[in-house]
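Worksheet: the structure to be examined is printed underneath.
Here the complex is missing one protein chain, while the rest keep their positions.
Right after this comes chain A.
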Amino acid sequence: MYAFVTVGSTRFDGLVQRALSDAVLDVLRAKGYSKIVVQCGNSEFDTKSYEWTGETWVRRGEEHIEVWRFKPSLQEEYEQADLVISHAGSGTIIDVLRLRKPLIVIPNSTLLDNHQEELASTLAQLRHLKASTISELPKAIESLEPSGFVPFPVFDGSRFREMLDEEMGFA
C-alpha cells in the first residue's frame, strides 16, 4: 500500500518532519504501507538519513521511502495512493476527496489567518475526511477507518454555469 504526504506549494516544516519521524513511519509500516512518499514543497527537514539521487531523497536502507519537493501535477500520486496525508489547503482537499481517497489533514496553525482549521473541522464533521494535529498524527493513522468516510459529492458544474448564463443573458 502507498501513503502519500503532501504540503502542496507551501512550507510546512512541522508536518514534513513529523511525517518522516519514527513515530509516523512505524505506524505506517505497521498498517501495511510499504511505499511512503513525502512531497515537501519548500519545507526543511533533516536529510541526514536520506540520500539525494538527483531528483529525490531516498531513505538509506529503505528505498520505498522517498522525499521530493515539487512535481507539475500531484494528480497521479493521488490516484495511486491508498492514503493521503496533507496540509488542509482547499485545492488538495478537493482533488483528493473527488478521487474518494482516505484523507487525513493537518491544518497549518502557523499561518497568520488560519482558515485551514475551519474547513478541516467542518469537513471532518461531515465525515468526508479526518482532521488531526502534528502531535496526534500517529494516533490518527492508527485509528483510521477508511470505510467510515462519507463519499464527497461529485462536481456539479451546473450551479455556476446557470448563475453566469443568467447574469450574461444566455438563460
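Going forward, contacts are C-beta pairs under 8 Å (C-beta built on N, C-alpha and C of every residue); 3 or more make two chains touch, one makes a residue touch a chain; residues count from 1.
Here, contacts and distances are computed from a predicted model.
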Quick one: the chain not pictured, UniProt calls it what, "UBC core domain-containing protein", "UDP-N-acetylglucosamine transferase subunit ALG14", "Piso0_000490 protein" or "Translation initiation factor eIF2B subunit alpha"? "UDP-N-acetylglucosamine transferase subunit ALG14"
Among A:S34, A:T122 or A:S135, single out the residue that touches the unshown chain. A:T122
Of the listed residues A:H64, A:R127 or A:R161, which contacts the missing chain in the full complex? A:R161
Could you list which residues of chain A touch the chain missing from the display? 8-10, 72, 89-92, 94-95, 113, 115-116, 118-119, 122, 153, 155-161, 163-165, 167-170
